[in-house]
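Starting off with a structure, shown below.
Of the protein chains in this complex, one is absent; all others appear in place.
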Amino acid sequence: MKITVWNENLHEQKDPRVTANYPGGIHGFIASILAEDGHECRTATLDMPEHGLTDEVLADTDVLLWWGHIGHRLVDDAIVEKVYNRVQEGMGLIVLHSGHHSKIFKKLMGTTCNLKWRHDARERIWVVKPSHPIAAGVEDGFLLECEEMYGEAYDIPNPEDVIFMGWFNGGEVFRSGCTWTRGNGKIFYFQPGHETNTAYHNENVKKILKNAVKWACPTVNGAIPVQKFAALEE
Amino acid sequence: MKITVWNENLHEQKDPRVTANYPGGIHGFIASILAEDGHECRTATLDMPEHGLTDEVLADTDVLLWWGHIGHRLVDDAIVEKVYNRVQEGMGLIVLHSGHHSKIFKKLMGTTCNLKWRHDARERIWVVKPSHPIAAGVEDGFLLECEEMYGEAYDIPNPEDVIFMGWFNGGEVFRSGCTWTRGNGKIFYFQPGHETNTAYHNENVKKILKNAVKWACPTVNGAIPVQKFAALEE
Amino acid sequence: MKITVWNENLHEQKDPRVTANYPGGIHGFIASILAEDGHECRTATLDMPEHGLTDEVLADTDVLLWWGHIGHRLVDDAIVEKVYNRVQEGMGLIVLHSGHHSKIFKKLMGTTCNLKWRHDARERIWVVKPSHPIAAGVEDGFLLECEEMYGEAYDIPNPEDVIFMGWFNGGEVFRSGCTWTRGNGKIFYFQPGHETNTAYHNENVKKILKNAVKWACPTVNGAIPVQKFAALEE
Partner (left out) sequence: MKITVWNENLHEQKDPRVTANYPGGIHGFIASILAEDGHECRTATLDMPEHGLTDEVLADTDVLLWWGHIGHRLVDDAIVEKVYNRVQEGMGLIVLHSGHHSKIFKKLMGTTCNLKWRHDARERIWVVKPSHPIAAGVEDGFLLECEEMYGEAYDIPNPEDVIFMGWFNGGEVFRSGCTWTRGNGKIFYFQPGHETNTAYHNENVKKILKNAVKWACPTVNGAIPVQKFAALEE
């Protein structure tokens, strides 16, 4: 499987806590997790030509992971369109944390993807659908000592599956792991991953990311066509 | 609309806290709430002949509410079968609190309906799908100072809609308000309502029950048939 | 309820069959159907300033119906954005026939909305979910003698409900009546309605449109917000 981990890579340039948490950037760190499973992993960032998402890279990507936050508006609409089209063709997409407000995720959902938020909460993540392949081997009710709170109402279309739900010590709940299909592409949203916290070091989170890329790997290649169609029967 | 509120009415016979909370029993109290909207409300209990759910009563019921807990096993299978058949025909069913383990709910869900539980938690209920008619006028994040904790994983089939989610101070989350269709019948499960607590006095809970019976009211009458069917085309 | 029926109103200007079928245009004809139920119905067309969908009109619309075909590209993106935002706030949207490829529908779905098609087929429409309010009083398996064939695979996200399915004499099938929620807005797509055929004269089709606007009428007003949220619990 060929994986591309995209990161805006902006916090890393100005907040030393982020590079302390994730040497090599969030993209580099996540790529190294997924490489443990033998996948071919590349990274791409906002500052690269075409944000690193050239036609060649996208055509050669089975699953794309997306981490963005303060740079959503800086992402070129033409690139968003290309990523969108690749999802329609079957490329898997894993949207991480603040990527809920990315152009690509909102465009695929057809909603605002709004939510409640607050920094520095304690979170517990519960497995709601243990039979889902993305939950395989994940500990029920695992703890993230410090994570950004994201709370309901989360303005997303009804997910196909809600696999994980988050509890926050401030009184909030969240659908933390959800799936959808768009065109032939499988999409997974996963809530943890604030840049000044350390969620991607958590063994359960690593397991979830590894499971998610396998689940999102396409079995077809090409968008559902519009076709003028000759009658098969008289 | 014609409503029947069923209650096993067992706690009421031995625990004075329950009758202190709900004079007239949980069934009587809920019936009085729904009667405020002008519905014709009757009650039925375990100790009545056929548990009060005769063919005549069921045929004359648009929406049935079900509260049960320690008496699930005492409910006659033949009556469960009749209620099941009426749901297939279109009768709405609102299953309350510990009714998650009732024979009728498990038979309709096709799952164990298991969950985690603990007495005396503090709960907050969040509106996850504000556009759903059952959420109309309900306050986001409303508080129940003392309620039984029900926690995920809740072993139910994917709901058609998750309208409410519950947060508990012990660290748990729950899909507290969910809908399904079975046959022509609309089903709503709502988690609050422990007998020694006072959830049904809460204004938001009252609103939810009033909304739910309207939503569950049938628009058809009769089960989907099995039919040997003559070809319409050659 | 306040209803706006939008039509590109282009075929009507050049194909006398269309005005023969629908004097007053498709928009006028549908508005007259819905007005029979006592709703306040206005129409709006592509050629009007802001396509007739000014801020005032949209703010004053509970449910918008959309018929478009050859003019999709002529619809101003700024107007599409406004309609999109009103759906997020709760405005119901009924998308008709070739509106599957309208900008607004594709933007809300997040997919290509592609399908197979062919003119002049015989269609039968089956009720798949008879308990849905949109199916109330609709005849099972009703016939449209001549309608455009739309066939699967239809590139839409999994609907919340598939209420109707279409059979075509050339050998194809289609999910002809489907619902989704986006933000607080309820959306119904309904397949029949080719401009040179007469589907909107069919009594079952009329019933479906009348049911659909009632179902799509909002119970809230305002989009789900993004909120920095203070902790409710310590």
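Labels for the chains are A, B and C, by order of writing; each one numbers its residues from 1.
We take it that contacts are C-beta pairs under 8 Å (C-beta built on N, C-alpha and C of every residue); 3 or more make two chains touch, one makes a residue touch a chain.
Quick caveat: nothing in here was measured; it's all calculated off a predicted structure.
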| item | value |
| --- | --- |
| Touching residue (missing chain; options C:Tyr22, C:Trp117 or C:Trp167) | C:Trp167 |
| Selected from B:Glu147, B:Glu172 or B:Glu195 as touching the chain missing from the view | B:Glu172 |
| Touch residues of chain B, complete complex, unshown partner | 88, 101, 107-112, 114-118, 121, 149, 151, 153-155, 157-158, 160, 169-172, 180-183, 223-233 |
| For chain A, residues in touch with the removed chain | 90, 122, 124, 129-133, 135-136, 141, 143, 160-161, 169, 181, 183-186, 218-220, 224, 232-233 |
| Where the missing chain touches chain C, by residue | 124, 126-130, 140-141, 151-154, 158, 161-162, 165-168, 171-173, 175 |
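Just so we're on the same page, only the chains that are shown with their structure count from here on.
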| item | value |
| --- | --- |
| Chain located farthest away, centre of chain A as origin (C-alpha) | B |
| Inter-centroid spacing, chain C versus chain B (mean Cα positions, whole Å) | 34 |
| For chain C, residues contacting two or more additional chains | 160, 169, 181, 183, 224, 232-233 |
